[in-house]
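After this line comes subunit A, so read on.
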Amino acid sequence: MNNIFKIAAMYIAAILSLTLYANAKTFKEKATIKDPVLTQKWCSVSAEELKDTYKTNYIVKLTDGQTKQYAALRFLAEDYDAIKTRIQEILAVDAKSQKLINALRAYYVTNSKAKTAYSKFSKIAFEKEADAKEFVQQYGGDIRDFDFTLYLAIKDLELDREFLKAKKEKRYQKGEKIYERLCEKFDPSQYDTLLDLKTDIDTKKRCGRLSSDNLQTVSLYLWEVKRFGDLEQNKNVMKVPQDAKCPVCGMFVFKYPKWAAKIVTQEHTYYFDGVKDLMKFYFNPSKFESAHKLEDFKEIRVTDYYTQKEIDGKKAFYVLHSNVFGPMGNEPIPFEKEEDAKTFLKEHYGKTMLKFDEMTETEVYGLEKLDN
Partner candidate 1 sequence: MNFFKFASLTLVRNLSKNMVIFLFFTLFIFVASSFIFTASSLQNSLDDELKRQPDILIQYKKASRNHPIDNGIMEEIKEIPGVEKVYERVFGYYFFDTANKYINVIGVDFLDDEQEKQIKHLYKGFDLKAFLQEDNMLVSSAVKKLLEQYYYEKMFNFIIEDEEPKKVNIYGVFDKKANLFLNDSVIMDTALAKEILGYEENEASEIAMIVPNKLEIDNIVQKLLLITPSSKIITKDNMFKYSHELYDYKGGVFLTLFITAFLGFLVIFYSQASSISGAGKKQIGILRAIGWSINDVIKWKMSEAMIISFVSFLSGVLLSYLYIFLFKNNIFVSIFLGSENVYKDIALEPFFDINSFVILFFITVIPYLASTLHPAWKSSIADPTEAIK
Partner candidate 2 sequence: MTNVIEIENLNLTFSPNTPQEFHALKNISLSVKEGEFCILKGVSGSGKSTLLSVMGALLKPTSGKLEVFSSPVSKMPDFHASTFRREHLGFIFQNFNLFDEFTVLENVQTALVPTNAPVAHMQTRALALLSMVNLEKKKDTTARNLSGGEKQRCAIARALINNPKLILADEPTANLDRKNSENVIEILTKLNSQGTTVLVATHDEIFEQMIPDLKVIHIKEGAIV
């Protein structure tokens, strides 16, 4: 019996992984030829290592004789407004032969299933139409000309920025650490571009010896965070005093840090061992011998289920009637991101997802019924 389950689980996993594989075939963008043409080491916009995504590289020759090289079309698009009047020639890399070709005459495969590093929707250039067609056969997608592809790239910029943002954010903390521990202190706002900043750090050895990855990390941190102040440190685990008791059920809250929540008023902070108790209190403070009114509740903080960090309770998303139980049984389970809440809802058989304002007292007390 046991084995049947095992086999079934493995079978399902295998099928799922096959479909997943078909859906998102990774397309290796890294240069595989011996001497890729690099007019510079790093991308003019993102300062990323160019050879890592050489197959999607672009080189723009300007009328003043200057050249700029970009890691991908999306960075060219980002820079397009600044350079569009001065363009002399645009060269793209043929994804097949990895030779430089005239971008304007190339064939572009857009909207395929191939994943690239910097863009949510890949746009891959080919010199010969036959190569493009072959690629479409493998990955799907449409064949377009340069103008339309550039138009698409500009249109997709917002989405791409969003796409990269999440990845970048995880690097900031490390960037901060590198800066604090390894670098001499200097003002990052003195540079015009990220590339200048990175080049300066590298040539002047401002951070000593660094791996290329770490160099990029610290540059990104300085450019995108440090220039505007220090890294926000509010993403912390909620601190619960040892003697704080939940005013609703009377249990010590520090014993259940996974579920801790609090309401802050002018005079007092109430701690709860779950959002359910917090909501009970919130809707009817007088029932729990509190003189506070609804409008006294300045701030509501809850613990995000996935990250276990303290988040703003009023902006959070709550999943109800899932199969995950807190210390008080069924709980509204808080998430900072709507996407996370939706994933959780699906995976843990939740019934509803509500925002803070959408929750009602009956809904909260309804969690205690055993008939779910």
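Quick note on selection: all candidates are chains of the complex that A comes from, given by their letters.
One rule holds in what follows: contacts are C-beta pairs under 8 Å (C-beta built on N, C-alpha and C of every residue); 3 or more make two chains touch, one makes a residue touch a chain; residues count from 1.
Small disclaimer: the values here were computed from a predicted structure and weren't measured.
Chemist: All of 1 or 2 sit in the same complex as subunit A; which one actually touches it?
Modeler: 1
Chemist: For subunit A, which residues are in contact with candidate 1 within the complex?
Modeler: Where subunit A meets candidate 1, its residues are 13-14, 16-17, 20, 26, 167, 170, 173-174, 177-178, 181-182, 208-211, 214, 258, 305-309, 324, 339-340, 343-344, 347-348.
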